[in-house]
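As you look at this complex, bear in mind that one protein chain is not there, while each of the others sits in place.
When the chains are written out, they are named A and B in that same order, and each has its own residue count from 1.
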Amino acid sequence: MSSLDESLPEPTGAEVLPGESLRTSEVMSSLDHHETGIPSSEAGPQMTIFDCRDVEVFYGSHQAIRDVSLSFGLREVTALIGPSGCGKSTFLRCLNRMNDLIPSAKVGGHVIYHGQDLYAPEIDPVQVRKRIGMVFQKPNPFPKSIYDNVAFGPRVVGMEGDMDEIVERALVRGALWEEVKDRLDENAFGMSGGQQQRLCIARALATDPDVLLMDEPCSALDPISTGRIEDLMSELKERISIVIVTHNMQQAARVSDKTAFFNVELAADEKSRTGVVVEYDATETIFTNPSDKRTEDYVTGKFG
Amino acid sequence: MTPVTSTERERVRADLVRARSARSAREGLIKGILVLAALLSIATTTAIVFTLLQQTLSFFGTVSPWDYFTGTKWTPLLAGDQQSFGVLPLLWGTFYLTGIGLLVAIPCGLLAAIYLSEFAKPRVRKAVKPILELLAGMPTIIFGYFALTFVTPTILRGLLGIPVKQFNGLSAGLVLGILVIPTIASVSEDAMRSVPSSLREGAYGLGAGRLQVALRVVFPAALSGIVAALILGASRAVGETVIILIAGGQEPSMTLNPTQSFQSMASFIAATARGDIPQNTLKYETIFVVGFTLFCVTLLLNGVSAKVVGRFRQVYE
Partner (left out) sequence: MTGAQIAANALEGIRHGERKRLAAQLFNGLMYGAIGLAFLALVALIGQTAVKGLPGLSLQFLTNFPSRINPSTSGAQSAIVGTVYLTLLTAVFVIPVGIATALYLEEYADKTRWWNRLIEVNIQNLAAVPSVVYGILGLAFIVRGPLGLGPVLLAGGLTLGLLVLPVVIIVARESIRAVPPSIRDGALALGATKWQTVSRQVLPSARAGIVTGVILSLSRAIGETAPLLVIGAASSPRFNPSGLNDAFTALPIQIFTWTQDPNPQFVDQAATASIVLLLILLGMNGIAIVLRHRYEQRW
């Protein structure tokens, strides 16, 4: 846990020091206490989009991840890297309560988003997913028209406004509008893989989320499509925060501001493996001057 | 690039909590409706079992189970001491005619299945499968008509010169077999096609010919699925009503002579039960006790088949 402390940015009033127990009201009050109302880059209220404390996930009796405490920066790209099976995707799915859909999954700990613990009992997971978008590893457009794909989210959450405008705005933000504006009625399955993934991004953006979670979005794509999506991410982060799980270290180095390195640890009984966060720091530090040897071994390719 | 203000945070929080109860109620209602639909199937089974059992027990209040299960005369419609409720002739009729049918259907169906699975080129397969599918889709009443007006006079009496009665077991049994060929063929074929091609390739690699691979590698590997197909075919034949009703006659016999008329459990039920039988008569109850017997037989066959298929699935998963 100590390495985590050292690598976090200088604590502002919004941060919670390790060892302190977390209650939503405490966080709220500490934030209010420091609010100045004057926009500033360093001081002032909430500069993080997520504050996760002691997040753990069990699938049945198997502990998939434990003790994950990370804070993700507002309007930044944070990358989660690490070898296969160390729980990065599992953790990502905690952020928009997608693990709820797996019957055997149990999530513990706290995920604070805009001062609200997403796992509080009064929270509606459907509303959570409206505000926190997700893009999956393999593009999964619906077997419908491009228009209906993008319109689906706004329709089901009951977004108000002119649907044509909403769809156009989303496709523009997803850097797809110029390519498809004349063929919105065509079936999405007719698009190439890269286009489909950008469609999925646009679709996720349509409900106007302020976070986009991306689970290895480029792993099924060719390098050119990958490049376009990476460019898109740089544009998107001006308005939204992004958390991306990636296997591709170079990609993490290219696109992210901060990087968290996950790894597996053998449990005490030596039979099960659990994912933990080894190090979390600015991307440049992780890749050029990591504090933990395991991080260094991973980023230099000694394992993974 | 402003950081998030606390008023925005409040709005977010309200947003996240909003409308949960209304939505949950609606989703719960929908789930409830779906559960009700699913429970209908349970209700159906319960109703079937309850109905059959109730009348069966009432029947056994009058006729002793021993007489029923061991008696060799089935004459419920006769009066006085001519009346007898031994079900063995119906059981015999059912299984004997099924047996005749399987004698036709098993070789024909299995050979067809082996051909389609191991030998036929895709183009040929495309031409042959529709034959089986058409046969499978024919209403059984047309099979019954066929047995009565073609098989009995033209084939049996005419072509083969066998002195069968107008209503006879041979005709019914043979047509029953034709009915069941597609079932045996398609389920066996599925079983054989599910055998991993690596097994075939291994055998080919050792120099085996097509026939040997089909008979010595694929067939044994698919055996449980094939046995399930046979049981399924038998079950289908056991439950079949109209073919036997039309072609087999309404007189039960307990003989090995297929030229006689036969009655099965199912054909007895259909012959006897017409919408106008008075309730609470013994005659009415016979429908149920025979129906219950038939139900149990089919359930048993289905259970055995399911167990065999279950074992079959495990092998390749």
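Everything that follows uses one rule, which is that a contact is a pair of C-beta atoms (placed from the backbone, for glycine too) under 8 Å apart; a residue touches a chain by one contact, two chains touch by 3 or more.
In this text, all values refer to a predicted model and were calculated from it rather than measured experimentally.
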Task: Contact partner of the left-out chain, one of B:F60, B:F150 or B:Y204 - done: B:F150
Task: Hidden partner chain, touching residue among B:T51, B:T72 or B:N257 - done: B:T51
Task: Contacting the left-out chain in the complete assembly, out of B:I42, B:A79 or B:L256 - done: B:I42
TODO: Could you please point out the chain A residues that touch the chain left off the display?
DONE: 96, 98, 101, 103, 126-127, 129-130, 133-134, 136, 138, 140-143, 152-153, 156-157, 200, 203-204, 206-207
Task: Contact footprint on chain B, counting only the chain that is left out - done: 23, 26-27, 30-31, 33-42, 44-45, 47-48, 51-52, 55, 107-112, 114-115, 119, 128, 131-132, 134-135, 137-146, 148-150, 178, 181-182, 185, 209-212, 215, 235, 238-242, 245-246, 266, 269-270, 273-276, 279, 287-288, 291, 294-295, 298-299, 301-302, 306
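The working rule: only the chains that are shown with their structure count from here on.
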Open item on the list: Taking the touch rule as given, give the residues of chain A at its contact with chain B in the complex, in rising order.
Closed with: 28, 31-32, 35, 37, 39-41, 44-47, 74-75, 113-116, 118, 122-124, 126-128, 131, 238
- [ ] Write out the stretch or stretches of chain B touching chain A in their complex.
- [x] 1-6, 8-9, 12-13, 15-20, 23
